[in-house]
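My questions all concern the structure below.
As you look at this complex, bear in mind that one protein chain is not there, while each of the others sits in place.
Moving on, here comes chain A:
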Amino acid sequence: MDLKSFSKRIIPIQSRLYRIARMYLPVIQDAEDMVQDTFLKLWNRRHDLDRYESLEALAVQTVRNGCLDKIKSHGYSKTISGDAVMERTETGQTPHQEIENNNNEELIRRLISKLPEPQRLIIHLRDVEEYSFEEIESVTQLEINNIRVILSRARKKIKEEYLKYHRYGTRD
């Protein structure tokens, strides 16, 4: 695969890859680096990319694995305070409706990123990226029925945690 046809297929999905990376990595810079890394990794495999039915599915897998490796890598979670995202929420106790809404969105974003794998990937792919179940299947290699179950759990969990937060003000 030459650079031209590679770019043609990868450029349209780069923001999507970025959003997925962002879901795993709280720091923007890290997510950007991850997208660049992914491009390189795929480009280095360009000779056998044609074997894959969907470059996008492969790219999503690559980003996800890269992010999981990074999270697992020594000290990453220590250097990144998981609550960094949350700070705004804590200070945002004003009654102003707009701020309240923003905080709720931020809260939901954080709740999604705290879900276990593969729940967070699946809920993100479905709800944010609007993937069909078939597309999710090709990324996760899970059966569609199984995907539905996982998605259902993830959605319920987010709601449950959200309500818990608002009822008790607990953050975890």
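Here, contacts are C-beta pairs under 8 Å (C-beta built on N, C-alpha and C of every residue); 3 or more make two chains touch, one makes a residue touch a chain; residues count from 1.
Note that contacts and distances are computed from a predicted model.
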Chain left out of the displayed complex - its UniProt protein name, from "HEAT repeat domain-containing protein", "ABC transporter ATP-binding protein", "NADH-quinone oxidoreductase subunit L" or "cytochrome-c oxidase": "HEAT repeat domain-containing protein"
Interface with the undisplayed chain - residues on chain A: 3, 6-7, 10-11, 14-15, 17-19, 22, 32, 35-36, 39-40, 43-44, 46-47, 101, 104-105, 107-109, 127-130, 132, 147-152, 155-156, 158-159, 162-163
